[in-house]
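Excluded from the complex is one protein chain; the other protein chains are retained at their positions.
Just so it is clear, A, B and C label the chains in written order, and each chain counts residues from 1 on its own.
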């Protein structure tokens, strides 16, 4: 029900596994996590959204904010998502054109920038 | 979370096992069950409250109503309860003087009227 | 100051919604588990009483439930517009169980026994049951 956040390194990518609900209440935690990772020099992020059960526009804003931060360092932010409802939200908001979206973490990690 | 009701016969007693929440929403189901049992000739009831997670005054009213019904047939209604919160409610309302309360179904079934 | 107000049409199932909201607020406020359970029980009893009174006497008027968290603690108010019965008294409670309907005074007696900090006051057109729990100091 709450937000869970875990991260690990795969090659030169940092995979952030997000679970639970990203809403106006929990989004600040995700924002902080992304800021911390970028501050620590992780500029190539893969955000795994497969265990996300809720995502509102505040959450979208945090993801866009993360993207801007890695881009400032020539980095990348890729999403892993196959959930139809979430894909729909990215589509509605035009963000499918902004984020590379992958069907698995392996695919995202293997993708070249 | 909801109310569960099961009954079985032990000798000349009918044991009703109640679980979940007895509130203004579910109490009518318990009332109906007690009425059905009495209508079918079960005048010696043992109501096992050990799995009850909530009981409000509507529920108390239904138990008192059941007691009146079995008494009209020279019957009995015994309660099985060791939960402190529920015992407290019976004490506050003076109902410990009205219902025989037992620590186990065996004890209640063995009790003589 | 975090407040939630619920206005519930007097249907029995809404008593569960009120419990649900009360429990969520209490947990979030950091009330210890045992007291969360006490709150759930007392809020449920107070709402049962209010919903039953409204259903009988003011079916079109919502029952109001207020949950307020401030530095001094957690306050729950259940505000009804039902007839104001005589105070609970500690007379012959058994006599209050007449027919299948429970006298609302039983409810007030139960509440008084469950919660230490309780206020029952006559308010405009009805009764307000106010329940309070202190909150443990927080590190926020």
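Simple rule for what comes next: a residue touches a chain if its C-beta (ideal position, glycine included) is under 8 Å from a C-beta of that chain, and two chains touch if they have at least 3 such contacts.
These numbers were taken from a predicted model, which means no experiment stands behind them.
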item: Visible chains in contact with the missing one; value: A, C
item: Touching residue (missing chain; options A:24, A:51, A:72 or A:103); value: A:24
item: Given A:16, A:47, A:60 or A:108, the one touching the chain that is not displayed; value: A:60
item: Absent-chain interface as seen on chain A, which is shown; value: 21, 23-25, 31, 54, 56-58, 60-62, 64-65, 85, 88-89, 91-95, 97-98
item: Contacts of chain C with the absent chain, listed as residue ranges; value: 1-9, 11, 13-14, 16-17, 20-21, 24-25, 28, 62
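As a working rule, only the chains that are shown with their structure count from here on.
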item: Leading chain pair when contacts are tallied as C-beta pairs; value: B-C
item: Chain A and chain B: spacing of chain centres that average the CA atoms, whole Å; value: 55
item: Chain A and chain C, separation of their C-alpha mean positions in angstrom; value: 44
item: Whole-Å separation of chain centres (CA-atom averages), chain B against chain C; value: 25
item: Contacts with 2+ other chains: residues of chain A; value: none
item: Multi-chain contact sites of chain C, meaning residues that touch two or more partners; value: none
